[in-house]
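With one protein chain withheld, the remaining protein chains of the complex are depicted in position.
Chain naming follows the written order as A, B and C, and within any one chain the residues start at number 1.
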Amino acid sequence: MIIQLHKNIQPTDLQIICKTLEENKYSVTTVNTQFENYLVCIGKTDIDIRIIGHLKGVKDIHRVSDNYKLVSSKWKTENTKINLGDSVIIGDGEPAMMAGPCSIESEEQVSKIVAHLLKNNIKIMRGGVYKPRSSPYAFRGMGIEGLKMMYAQCKQHKIKIITEVMQASQINDMMEYVDIFQVGARNSQNYNLLDALGEIDKPIMIKRGISGTIEELLNSAEYIFSKGNEKLLLCERGIRTFETMYRNTFDINAIQILKDKSHLPVIADPSHGIGIREYVPKLALASLMAGADGVIYEVHEKPEEALSDGQQTLNFIESERLIEKIQLLKAIL
Amino acid sequence: MIIQLHKNIQPTDLQIICKTLEENKYSVTTVNTQFENYLVCIGKTDIDIRIIGHLKGVKDIHRVSDNYKLVSSKWKTENTKINLGDSVIIGDGEPAMMAGPCSIESEEQVSKIVAHLLKNNIKIMRGGVYKPRSSPYAFRGMGIEGLKMMYAQCKQHKIKIITEVMQASQINDMMEYVDIFQVGARNSQNYNLLDALGEIDKPIMIKRGISGTIEELLNSAEYIFSKGNEKLLLCERGIRTFETMYRNTFDINAIQILKDKSHLPVIADPSHGIGIREYVPKLALASLMAGADGVIYEVHEKPEEALSDGQQTLNFIESERLIEKIQLLKAIL
Amino acid sequence: MIIQLHKNIQPTDLQIICKTLEENKYSVTTVNTQFENYLVCIGKTDIDIRIIGHLKGVKDIHRVSDNYKLVSSKWKTENTKINLGDSVIIGDGEPAMMAGPCSIESEEQVSKIVAHLLKNNIKIMRGGVYKPRSSPYAFRGMGIEGLKMMYAQCKQHKIKIITEVMQASQINDMMEYVDIFQVGARNSQNYNLLDALGEIDKPIMIKRGISGTIEELLNSAEYIFSKGNEKLLLCERGIRTFETMYRNTFDINAIQILKDKSHLPVIADPSHGIGIREYVPKLALASLMAGADGVIYEVHEKPEEALSDGQQTLNFIESERLIEKIQLLKAIL
Partner (left out) sequence: MIIQLHKNIQPTDLQIICKTLEENKYSVTTVNTQFENYLVCIGKTDIDIRIIGHLKGVKDIHRVSDNYKLVSSKWKTENTKINLGDSVIIGDGEPAMMAGPCSIESEEQVSKIVAHLLKNNIKIMRGGVYKPRSSPYAFRGMGIEGLKMMYAQCKQHKIKIITEVMQASQINDMMEYVDIFQVGARNSQNYNLLDALGEIDKPIMIKRGISGTIEELLNSAEYIFSKGNEKLLLCERGIRTFETMYRNTFDINAIQILKDKSHLPVIADPSHGIGIREYVPKLALASLMAGADGVIYEVHEKPEEALSDGQQTLNFIESERLIEKIQLLKAIL
């Protein structure tokens, strides 16, 4: 059960509500976000919501049968939009495009990609500076210096930045330079990181775990929301299956289900999803067709020279053709 | 290695070719299909193909490094088209639509569906009469009588029929009434059935196994081709993964890979793929966007009353809207 | 619901029972096996079983909530034993050992293996003559001649034979030479084959499908039982997962669950289960520790020269050591 409270609720009124709930054997979590104040109430027995409904300070009450509550579409039927400023909005019906290299490598690399984004009217740049790599000996990213390098050029052109954060202790340093924090697939259930991201006022895009269920992804989003941050995006990036012909099994099925179960925008990541460059563009188009609110993909001037993920990265020409096709697709969507 | 032979090759010339190959430690399989005569040659050592190339009766030679040979795009770069007669062709660029009920239930049911197909210009009807069911106590289909019932009405309107065959002993009886034999997911590696289907001259659509790899699907197609039947279609119908929010994980990734590795047409089955009715249409559209040559889906006048698979079956209105959207999509494809 | 009938039930009494059930909206399947006559009754509503219990001809009634009925331990709490004659019994507490080559290759090969079995007191020989192979160009077994070759030597020494049957049409020819028919993983849901095996009086060992669920395996066994054959064994042989370090993921968890849900004996196949020779013996021992009624494994005089599956086949010394360890283990079991 979710109870929306009046913003200016009196502490004594809040106490009465909580007491009533506890008397009915509900455990109560207070959630204050950028926008609203909520109580999330978990209990085993049914309760006549009119008992609560008439109490002072209560704005609205919703029963939510899902395990996740605040991210559920059962209470918030309107789709969430994420406004990044400068008229860059995700979830408003227009496909949101995010593109850039797997890893930030150099100023020159960034400037070439920025030029490519500008030319193709892509408003959000991706670029990793903290890279989770399965081997400790692999290139692990340029760190905060890479982020500043990226920021310097993006800011100038009002390009928004999405980049991965790997642990809570990085958040503060990154805060100024980031428009969307990305939680990677391997950290999709790193609950301490999720808790920490719930306490800041920046959009967070959570990737589904490598073999994360749809429900686990929604629960991970619930972690952040329940700590106070409503600005959330979900990302489908492929799951692990028995098939070995591609890197991951991009789960296009998840897109519709996430859109249905939750009010949060859903972004498709076909680059990691299938992991093979020549198949990325059609997968991007198919994802939009299936209802995704946007696409994040990897692009590099010379993918074959990229420090990581080159095999799944588009070059500028391929990226340009994809953007052209998305323009055509918009007419149908 | 695949050797294409001249149709009128002399037996003695063939003997010489085979002898040369065996001297080079190649095992040779003779394949005579509706269209061509081939030798499929498997060996461990490399061979100078010029030794073979100049022999009498040899039309062409192709090295094929894949495990599967005849279905590989490595030797046949042109896409295979399946001509069902009456201008119904699969693989010619137009999305091939196949629709109908999970199970044939009655004459009345068939006539309503036939009317729906005619209205929406759908040329191929699906309808199961032999139903593989996990429980022996479930409805297992009307059998040959159901097929005749279906045929009577389809023939009249030049609607083509695709239906599942479950064992070799059914083929003869079904032959007259079927335009495409379907091999179901559970029989995807039923090699005796595949062998038998290789010996007839009717198109065969092979579904990927419940957890079949892409390579296994291609090898199953190879079984049929190598017994003499080139008229093959591949079908992606969802694979088994850990996710439980839907029936199967429709593997959209497989579409592009199958199209790339093989010259055979690829059909998407979103009904079984995701198994939830409201998600089927977008998945159908996404599949075409990803490159599928056609879509097979379940439709029923009253899905909630269908004898099987009702939860994944579209009603007539939903089906009609899907067909309309596919018309729009064609402009982009 | 399962109703056990008196052997000498009068047709009119049977009619009355069936009529009563149908009046209560139960569908009834008549099952006459080697040992008993049953009615399997499927209905949605609860029924007061006393209405049936007092009818003439009824021996016993059991509610069974599982989807599978006759193979469930909910009605038959005593473990099923399979008696192969000559005091070879499976499921009597002693680990049943089945060993032999992947494929029967020659008389000499058979005689060496028979000698090995005799030396180690192994009473059941495995040996494939119909081989399901993913490629049509691979060695597909010696067929019925191989089986006769095997039989000639086994009969002499009272060694029992288990071998795979791939399609219904092979059953008759094989019948004389086989003690246990094996249904392979790829045919685990080949329902026509299962139906046919339900009509004979020979033990059947059904392997779990490559990605078959435990419930599907039990339902496949139900197919055979419900056609009249109670002599059934279940076999865990590894499932398909994302892990690539071994051939299959031998699912040791399934052993206890199968033993718990069903009254049928459970055989472990560690050779296919893990697919790597040096790991087979410990897996065999672990399976027995987990409750398996027996083990089937591959052995060959020279595994490296075997026509199939050599990489997972024990040589005679390895096999001998395994048997010795199983002797030690018996003290604990």
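By definition in this document, a residue touches a chain if its C-beta (ideal position, glycine included) is under 8 Å from a C-beta of that chain, and two chains touch if they have at least 3 such contacts.
It should be emphasised that the depicted structure is a prediction, and the values quoted were computed from it without experimental measurement.
Taking the complete complex into account, C:I252 is the one of C:I47, C:I90, C:V129 or C:I252 that touches the chain left out. For the options C:K19, C:R63, C:K158 or C:K282, the residue in contact with the chain missing from this view is C:K282.
If you put the hidden chain back, the residue from C:L39, C:M150, C:V178 or C:I214 that touches it is C:I214. Of A:D13, A:D173 or A:E216, it is A:E216 that touches the chain left out of the display.
Of the candidate positions A:S103, A:N120, A:Q182 or A:S226, contact with the hidden chain is made by A:S226. Within the whole complex, the absent chain has one touching residue among A:L14, A:V40, A:I61 or A:A292, and that is A:V40. Hidden from this view is one chain, which touches chain A at 27, 29, 40, 42, 67-69, 132-137, 140, 166-169, 186-187, 189-193, 209-211, 215-216, 219, 222-223, 226-227, 240. What chain C contributes to its contact with the hidden chain is residues 211, 213-215, 239, 241-246, 249-254, 256-257, 260, 273-274, 278-279, 282-283, 285-287, 289-291, 325, 328-329, 331-332. Residues of chain B in touch with the missing chain: 211, 240-242, 244.
Going forward, only the chains that are shown with their structure count from here on.
Most remote chain with respect to chain B, judged by CA-atom centres, is A. Separating the centre of chain A from that of chain C, both taken as means of CA atoms, is a distance of 49 Å. Centre-to-centre spacing of chain A and chain B amounts to 39 Å, using the average Cα coordinate of each chain.
For chain C, the set of residues that touch two or more other chains comprises 211, 240.
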